[in-house]
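See structure below.
The complex appears here minus one protein chain, its other protein chains still in place.
Presenting chain A:
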């Protein structure tokens, strides 16, 4: 019991109350504890008031509630000032004014109650060099009193006047009769002196955001303006002011004020014994009962639904389950039953969602776990068939995590692990094979390179953008003045790798470093088994494999072990698409008929599946167009690379013809073999398009005829693209042998052409 409060009451009511208290609260231990303290003083009734025995008896009886420490609802509430202009409740003038409290009384009370941090509003009545004096006209916050006629004067010392920036003397900003809003800084109650300040720090935290300083008449607080009206008009009573104000009519003013005062309406106080909050049990409340009821109603529907299900009436069963879930969302039984029905029907994903939702609310539901395990395994099986082995594996693991003893999941997991290992091994083997074959090819590539080197010396062009790009990517110098061979030799390898990485990693970006495992592994691969300088035609192998990678996606687990040839097949796909357009453009730009391009042309061009098999320009043009078309089509195929391919295309297009020639040349070198691989890629990837297999054959034929055309370009672009992608996974295993055969045939053709070219 609050001792001080009791004392206060007792001193108001007198001894009789104490007697009552002792009588009524005799069994109250709390009272007994403080009774000795209280009895020390003798109490005189104040105000010679009535002897209100009833009230005293009431107070005594309810003392255990009234004076309980928990009765006071909340701690000191911060006084929040309402926004200007808003009136959530009726803001009334100070009651003192209506009560006509005497001047002296008001003055005394003000000095007793005003505190640091209150806000006052007044007019400047004199400005001195040490500050200015303000006559207070009303309170602005923290205290609501009628002070205008009290003629209080407060001092605002110089140091509490904030400087105004450009003014030397802060006081010069202020003039006589300015309205000022200031915070009370200090009160000398004895001497009745008030010091005010314009610094924001003088305000309390709740009033912090009010602006101090010069003030306009319009911003005077509402209660003051009302107070002025009341002072001027005798007929204005409190009631009239109240009922005339807007806030009075606000329907939610009760709620608002309750919040402001700090009394709770959801756990309302009462002095009736039976209505004390401790008597209310949570389970009697409406929300609790409703939840229980919904759950039981939903359960009924679920039972009916299960009956339907067992009798085979699936549609009715689903209806019942949905009904149950409408009554009680997230009802565990309904979710499990519906999940089972979905699983039965085959909508495994929906079933999984339902089971997981059920397990969220009730993690120990046996049936939910069991069914979820089974459904996950089944779904895993489905994914396995779709070759999404990793996802399937994840699902099996998840199922096992749920239920260790589920045999089906264990077996499935073992199986799939074996499968994955097998596929890994196969890919490794294939990669090894490719590596070997590639080595063989290298020798021919070496020869090619030499020839091309010679031819390149004739062409001395500015470095094209592409070259620059290549060089940028590669560690080699950016200047393309060096022969393409230089480029190829020095930077080719790096450039290719970088290109590969570049293409692989950044679909549309030029300079991203590859971060994927693929790139790294492919690069590693190339380093390993590709000892030849990058300029060799064999370099395409690396490129191809790298290009291919983008297509693989996350499924590939054997990237590291994949020989570039595998990648090739993928890269063909992308490369072909990419290289098409650029090749074509360059083709037009650069009418090569130099023999060096022959070889590349033969290799690269054919890839695009030109249908014309003539070796003359017409064919070239025709093939160009086709290539373009194809390029575009191809681009639509691979999704990973198109953006990058497009970019490359654009870049190529923009490169100067001269430059492009040069780059093309170098690309050609690199693209030589890639183009061959293109063919195979074509076969694989563009099966639907131009009959890629046929194309491949045609390409080979055309290769010989088309020398100086954009096949080089293409091949170069292909090469670059190849460089980007890394070879695909095991899916390309089948392509490898075909690619190799193509390569060999291409080489053979190339050599033939070499002989043929001089004739032309």
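The rule is simple: contacts are C-beta pairs under 8 Å (C-beta built on N, C-alpha and C of every residue); 3 or more make two chains touch, one makes a residue touch a chain; residues count from 1.
Throughout what follows, contacts and distances are computed from a predicted model.
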Considering the UniProt annotation of the chain absent from this complex, which name among "Cyclin-Q", "holo-[acyl-carrier-protein] synthase", "Centromere protein L" or "Apoptogenic protein 1, mitochondrial" applies? "Cyclin-Q"
Hidden partner chain, touching residue among A:19, A:102, A:329 or A:421: A:102
May I ask which residue of A:55, A:158, A:176 or A:418 touches the chain that does not appear here? A:55
In the full complex, which of A:71, A:133 or A:173 touches the chain missing from this view? A:71
Tell me where the left-out chain touches chain A, residue by residue. 4-5, 8-13, 46, 52, 54-55, 58-59, 61-62, 66, 71-73, 76, 89-90, 92, 94-96, 98-102, 105, 109, 112-113, 115, 143-145, 237-239, 242, 248, 251, 253-255, 257-258, 260-263, 265-275, 280, 284-287, 289-290, 292-293, 296-297, 300
